[in-house]
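Below: the structure, in structure tokens.
A protein chain is absent from this complex, but the other protein chains hold their places.
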Amino acid sequence: MTTQEQIQVEEKLRKVQELYADAPEIGRVALKKGVEEGLARELAAAMQRESAGRIGARQGKVSELTAIIPLEPGGGKRIRGLLDLLGGNFKGADIVGTLHDMRFVLLENDTKLLFCTAYDGEWDTYIDDFATKIPTSMDILFCNCAGWPGISSPKIKDWIVSHQLTADAWYVASPNLTVAETKRLEKIGAAVDEFLDKIG
Amino acid sequence: MTTNEAKTNMTAEQKLQKLRELYADAPEIGKAALKNGLAMLTKELAAPGHAQTAGRIGARQGKVSELTVFLPFVPGGAKRLRGFLELLEGNFKAADAVGTVHDMRFVFVDDDTKILFATAYDGDFDPYIEDFAAKIPNAMDLWLCNFEGYPGMRNPKAAADWIAAHQIAAEAWYVNSPNLTAAETRRLEKVGTAVDEFLDKIG
Partner (left out) sequence: MSPPKVELHEIQATVLRLRPAPYYGSHVLFRVDDAKAGHEFLRRLAPHVDSAANWWKPADAWISVAISYAGFKALGLPAESLQSFPEAFRVGMAARARELRDEGVNDPKNWEPLFGNGEAHIGLNAFSDSMEKWQRIVEMAREQLRDLHGVRVLAVQDFGMQPGDRNSLGYKDGIDQPAMEGVGVDPLPGQGNPIKAGEFILGYPGETGVPLPMPQPDILGRNGTYVGFRKYQSRVGAFNRFLHANGKTEDEREFVAAKLVGRWRSGAPLTLAPDADDPALGADPHRNNDFNYAGDTHGRRAPFGCHIRRMNPRDTQLTRLTDVNIHRLIRRGTTYGKPYDPNELSEDADNVERGAIFLFISAKAMATMEFLQQEWIDEGNFIGLGEERDPIIGRQEEGAYFTIPKEPVRRRVHGIETFNVLRGGEYFFMPSLSALRWLGEFQM
């Protein structure tokens, strides 16, 4: 660490201690322990928190989209029923090819939908492609959201932004691995195993 | 017959009928999409579902589970946590140390009175909390102390109960590579690099 970096870390440590001066007991004890156990190192290795474009956070190549969306009357029931019938099957998501994970959660007595996903790249790059390639899947699912303009509407990007929250912190274990790259590695891994089996 | 079994025994055609009934009062755009998507939907509904649970709470696909919680802040907790997260600048070495987290997000909601914490991780819920309690109890206390009623990681069972009490079930959970744990992914990254080097040498 350079002197400059050392000063920055000390400053950060000081700030954390200030922040936790009035924390509950558990927190103050933890901070003391943390400083002893090398919290400084954690504060030193800072990574740039990037953005996924207009909205959303990003780490390396993987972005997050978090949206809390009010539902149409009866929308919660329909979404629940649809997802139930699909039974955890999301061929559409496989075809999209960039979704690491995705969850649908109903909130506040089925009046709101929490939609969270981890995906590759910038947030709006492929929305036009969804509109021409998978418009039906998108509309069947999201028509249950209040004011859904349709995936093909020119208002769609603004509509998404109006319900989207940018995460205040976003962690990804392998931030440089896209879905495509992961699939490629899975193939290589399998091929290597086969090869080693043959020569072993 | 349980509801799940009943569902498994439904044909695609029966599921489609149920869907039509469900969407009888849907907005126009949804009804139209349903009509247009009949062929595609029949295929989707015919495929076997594989939704699982992550033990006590949460959904799971293959080896990867989800946890979604809304935690209420103590007075001053939001400010403290936000300040702390800013200082960390996206650095979560602690999560790296545990090695089973795929991703996690922290979203301040409801005018900073609550946090939405959503994560994807390997395995089941209770072992996951035990893992955190064993490996990084301090880091956990440092951020969770900001929430109402947090009992501390020294008692992992109490901590797990407290988290479970604030958890919300996901209606659906999708994972692209459900059989790839975080550790397996890291191993594959190393294999990929080694293979590239090898091919460069002989190519």
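Here the chain labels run A and B in written order, and each chain numbers its own residues starting at 1.
Everything below uses one rule, namely that contacts are C-beta pairs under 8 Å (C-beta built on N, C-alpha and C of every residue); 3 or more make two chains touch, one makes a residue touch a chain.
Everything numeric here is computed off the predicted structure, so don't read it as measured data.
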{"item": "Touching the absent chain when the full complex is considered, from A:3, A:109 or A:132", "value": "A:132"}
{"item": "Those residues of subunit B which, in the complete complex, touch the missing chain", "value": "199-200, 202-203"}
{"item": "Touch list for subunit A against the chain that is not drawn", "value": "61, 95-98, 120-122, 125-126, 128-135, 152-154, 178-181, 183-184"}
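Criterion: only the chains that are shown with their structure count from here on.
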{"item": "Centre-to-centre distance between subunit B and subunit A (centres being mean Cα positions), rounded to whole Å", "value": "10"}
{"item": "Parts of subunit A lying in touch with subunit B, wherever the complex brings them together", "value": "12, 15-16, 19-20, 22-24, 26-27, 29-31, 33-34, 37, 41-43, 45-49, 57, 59, 62, 64, 66, 68, 72, 74, 77-94, 99-107, 114, 116, 118, 135-140, 143-144, 148, 150, 165-174, 177, 179, 182-186, 188-189, 192"}
{"item": "Residues on subunit B engaged by subunit A in the complex (per definition of touch)", "value": "7, 15, 18-19, 22-23, 25-27, 29-30, 32-34, 36-37, 40-41, 43-45, 47-52, 59, 61, 64, 66, 68, 74, 76, 79-80, 82-85, 87-96, 101-109, 116, 118, 120, 138-139, 141-142, 145-146, 150, 152, 168-177, 180, 182, 185-189, 191-192, 195"}
